[in-house]
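Below is one structure. I have some questions about it.
Missing here is one protein chain; the remaining ones are kept as they sit in the complex.
In this document, chain identifiers A and B correspond to the written order of the chains, with residue numbering beginning at 1 in each.
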Amino acid sequence: MLLIRCPYCEQDRAEVEFSYAGEAHIERPVDPSAFSDAEWEAFLFLRSNPRGTHFERWVHIHGCARHFNAVRDTVSDKFLMTYKAGKPRPTKREIEGAKK
Amino acid sequence: MTRFSFPALVRKAIGADKDWPEQWAKPDPKSDYDVIIVGAGGHGLGAAYYLAKEHGITNVAVVEKGWLGGGNTARNTAIIRSNYLYEESAALYDHALGLWEGLSQDINYNVMFSQRGVLMLAHTVHDVQIFKRHIHANRLNGVDNEWLSPEQAKAFCPPLNISSSARYPVLGATLQRRGGVARHDAVAWAYARAAAARGVDILENCAVTGISRARDGQVRGVETTRGFIGAKKIAVSAAAHSSVIMDMAGVRVPIECFPLQALVSEPIEPAFPCVVLSNTVHAYISQSDKGELVIGAGTEQYVSYSQGGPLHSIEHTVSAICEMFPIFTRLRMLRNWGGTVDVTPDRSPILGKTPVPGLYLNGGWGTGGFKATPGAGHLLAWTIARDEPHPINAPFTLERFRTGRLIDEAAAAAVAH
Partner (left out) sequence: MSSFRTAKGGRIKRKDAISFSFEGKAYTGVKGDTLASALLANGVHFVGRSYKYHRPRGIMSAGQEESSALVGIDRGQGRYDTNTRATTQELFEGLKAQSQHCWPSLRWDIGEMNSLASPILSAGFYYKTFMWPKSFWKRVYEPIIRKSAGLGRAPRAVDPDVYASRYAHCDVLIVGGGPAGLAAALAASRSGAKVILADEQSEIGGALLSDPGSRIDDEESWSWLASAVVALAADENVTILNRTTAFGYYHQNFVGLVERLSDHLESPSSNLPRERLWRVRAKRIVLATGAIERPLVFAGNDRPGVMLAGAARTYLNRYGVRVGDKPVVVTSHDSAYLTAFDMAENGVGVEAIIDLCTDVSPELLKGAARLGIEVLPGHTITRTKGRLRISSIYAAPIEPDGSVGPERTIDCDALLMCGGWTPSVHLFSQSRGTLSWREDIGAYVPDVYAQNASSAGACDGHYLLSEALNGGAAAGQAAAIEAGYKAGKPNTYEVAEEATCSGTLIVELPTGANPARIKAFVDFQHDVTAKDIRLAVREGFHSIEHIKRYTTAGMATDQGKTSNLSELAIASKTLSRPIAEVGLTTFRPPYTPTSFGAFAGRSRGNLFDVTRKSPIDSWAEKRGAVFEPVSLWRRARYFPRDNEDMHAAVARECKATRSSIGISDASTLGKIEVVGPDSAEFLNRIYTNAWTKLGVGRCRYGLMLGEDGFIFDDGVVGRLALDRFHVTTTTGGAPRVMAHMEDYLQTEWPDLDLWLTSITEQWAVIALNGPNVRKLIEPFVEGIDLDKQAFPHMAIKEGKIYGVPTRLFRVSFTGELGFEINVPSRYGLTVWKRLIEEGARYDIVPYGTEALHVLRAEKGYIIVGQDTDGTQTPDDVGMAWAIGRNKHDFIGKRSLTRPDMLVSNRKQLVGLLTRDPKNLLEEGAQIVATAHPSPPAKMIGHVTSSYWSETLQHSIAMGVVEGGRARMGAELYVPMPDGVHQVQVVEPVFYDQEGGRLNV
């Protein structure tokens, strides 16, 4: 059972309080009609699926119900950091800093 | 290759088993191959075997980063069935099932394919509608699948709880009698032995670190931990590592990886005669020839390569099993493990050509990979050899995610209203 820090509640809570919501920082285009089929496919379906650092979204569904972002290692499943929705993708240095 | 047979067993036993040969050789990589297959699981090894056997292409290497058959081939619950809804899927899995039926004899290795029947339980009116739809479609596709009342299901699987007061009562079930299980590890070994006997090089402990392409875009080989190996064609059949390897060739694929757990009980005398699946309560169970109950859980929700999963999922799976089979609560769990399943947006595989000339992909099998093993290998070999898909795998393209021509078995079972 993962332990997840909700950046809104500022608490470490058990995984069962949360729902996963897919990869983070995939912005919905303002005008999807301007997208080609290939671009739209990429938006809909292509995900980075890395072995390692993954930026992803979670919802504190049985808590504050807020969506937030997390950086997690997909090999160890360890959360490196979480941050509020709308915040930019953390830099490598910020992630390293959060590890300590 | 020493032929496997009862007389051979006796003969070798007289010689204290001293001269059984290696089942597959351990060669050093050659500098060039006609075809390199990335991933020595059942699919990749099967493809190598069929390339050699049916297409006469023997200058083939299968490269594997760990030990062969050590990925999902080693970690699944070994269930085999073909009663899928859509014509495309039914054709694909039934092609595999047909090959399973003669596999032990074809490759001279007993993979213990056991057609003990697969029961799929319907717990809601909606399940009944969906399963009836499957049965009708299967009948017209020539795939065996029949409807059982709760009483008939219980007669087929005596430990089943069909009490109407259960939280998810059994309203009926489908039965595919030709479905069953096989000895999963042996499938990889069997294909490895048969492929190696036909000249295929199996290169274990050889991780691919890059895919090299010529100026015209055509593949020219793979960078590996054992050096560069040239190839005219490369097929990626690496399950959970599909997207990582495809990224090396500059091809992004719509695949994400999720953890999936399974477990076995301590061995008991034969008590469970068939395979039972329940999508509604998320549990899958059969009994191995060793006597262990083999139980599968549902996939986790988050992307992961950890090959592990949380305790609460196991709690849920085991309670689902105890709900369906209440006599099992005092049995003990012996071992619990995790695998990583590679899942596409429509939960159907991708098996075919890619935008890169000479590069082929077989991946995204999700939880359906094991049952397809001989079929996937067979069709992948065809696709590589002819540089065009076999009619059966023709619908399973990478392009379908752009055009929207999805083959969405899971959506078809969607629950609502």
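Following the convention adopted for this analysis, a contact is a pair of C-beta atoms (placed from the backbone, for glycine too) under 8 Å apart; a residue touches a chain by one contact, two chains touch by 3 or more.
Computed from a predicted structure; not experimentally measured.
Asker: Considering all chains of the complex, which shown ones does the missing chain contact?
Answerer: Within the full complex, the chain left out of view touches A, B.
Asker: Touch as defined at the start, partner being the missing chain; which of B:H43, B:H123 or B:R213 qualifies?
Answerer: In the complete complex, the chain left out is touched by residue B:H123.
Asker: Tell me which residue among B:A96, B:L121 or B:A137 touches the hidden chain in the full complex.
Answerer: Result: among the candidates, B:A137 touches the missing chain.
Asker: Which residue numbers on chain B touch the omitted chain?
Answerer: 4-6, 8-10, 13-14, 16-18, 20-26, 66-67, 69-70, 74, 87, 91, 102, 104-105, 108-112, 114-115, 123-126, 129-137, 139-142, 166-168, 183, 185-186, 189-190, 204, 265-271, 281, 288-291, 308, 310-311, 314-316, 318-323, 326-337, 345, 400, 402-406, 408, 410-417
Asker: What residues on chain A make contact with the chain left out of this view?
Answerer: 1-3, 14, 19, 21, 27-28, 31-33, 35, 37, 40, 44, 57, 59, 61, 65-67, 76-78, 85-86
Note that only the chains that are shown with their structure count from here on.
Asker: What is the distance in Å between the mean C-alpha positions of chain A and chain B?
Answerer: That pair's centroid distance is 30 Å.
Asker: Can you list the residues on chain B that touch chain A in the complex?
Answerer: Going through chain B, the ones touching chain A are 241, 243-244, 252-257, 301-306, 308, 310-312, 345, 401-403.
Asker: Which residues of chain A touch chain B in their complex?
Answerer: Result: residues 1-2, 15-16, 19-20, 23, 37-38, 40-42, 44-47, 49-51, 54, 56, 72, 74-77 of chain A touch chain B.
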